[in-house]
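Here the complex is missing one protein chain, while the rest keep their positions.
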Amino acid sequence: MNAEVSQLADGKVGVVSVEGEIDFSVLPRMREVLDEAHALDPSCVLVDLTRVTFIASDGLGVLIEAHRRADEEGRKFDLVHPQPHILGMLRKTQLTKLFRVFETVEDAIAADC
Amino acid sequence: MTEPGGRQGRLAVTQKGGVHVVSFLDRKILDESNIVEIANELFDLVEKSKGIRLCLNFANVQYLSSTVLGKLITLNTRVNEDTGKLVLCTIRPQILEVFKITKLTKLFDICEDETTALSHFK
Partner (left out) sequence: MQDWHEIIIPSTPAGRQQAEQSIMEEVNRYGFSEEACFSIRLAMEEAVVNAIKHGNRFDRNKKVTLRYRFNGSAFILSVRDEGRGFDPETVPDPTAPENLTLPYGRGLMLMNAYMDRVEFSDAGNEVTLVKENR
């Protein structure tokens, strides 16, 4: 699993781009990267799931954690382009009620994410 | 049999034998400035009608950019997820060329005219 953080829109948007599988073994790295994104103090954090092929329930847990923290800090926290099977999982677990899901980073920015 | 339809801002929607036929309205072009609104209207329509049988008629479309292609791909994904069906029709040659170059003719069901498109829903 690879993950990196980038900044867009003059620092207003922090994007965490993840590639590969988010399973139990990479949770510490995920938390690290999400912390990095929060530390940039953006108005919104986006997690780009385009290249994520697998995410186990504890991976979802880390995202939920990060969402709660973002909420407390007055930030938005949304997901971008989960692959169909992962979107299916988000729907089944009702997490689409918690996270907004955008097709592209551009869409998220246009919606003032 | 054609049932009465309606206008939703940028789209003209009619229903023909259970198929939603959508034409692009007051603009003859699809570009960055109006694609977000048009896409939102389409996504709303699909959201409201799970399992929709949707035909997009491109007769009025003289131009489109890759952002528009992106929106159509998203639309296609959403329609299929809800076990609906999407067919595109009446695309003029210059626009069809854009679909061909990007190999999106492999992804979408594209018909020459509306009558043929409607037959694809049977």
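Read from first to last, the chains carry the letters A and B; within each, the first residue is number 1.
Operating definition for what follows: contacts are C-beta pairs under 8 Å (C-beta built on N, C-alpha and C of every residue); 3 or more make two chains touch, one makes a residue touch a chain.
Only a predicted model underlies this, so the values are computations on that prediction, with no experimental measurement involved.
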{"item": "Visible chains in contact with the missing one", "value": "A, B"}
{"item": "Per the touch definition above, residue among B:V13, B:L69 or B:L96 touching the missing chain", "value": "B:L69"}
{"item": "Touching residues (missing chain, whole complex) on subunit A", "value": "6-10, 13, 50, 81, 103-104, 106, 109"}
{"item": "Interface with the undisplayed chain - residues on subunit B", "value": "31-33, 63, 65-67, 69-71, 73-74, 77, 94, 98, 101-104, 106-107"}
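Throughout what follows, only the chains that are shown with their structure count from here on.
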{"item": "Residues of subunit B that touch subunit A when the two form their complex", "value": "36, 67, 70, 74, 77, 81"}
{"item": "In the complex with subunit B, residue positions of subunit A that touch it", "value": "84, 87-88, 103-104, 106, 110"}
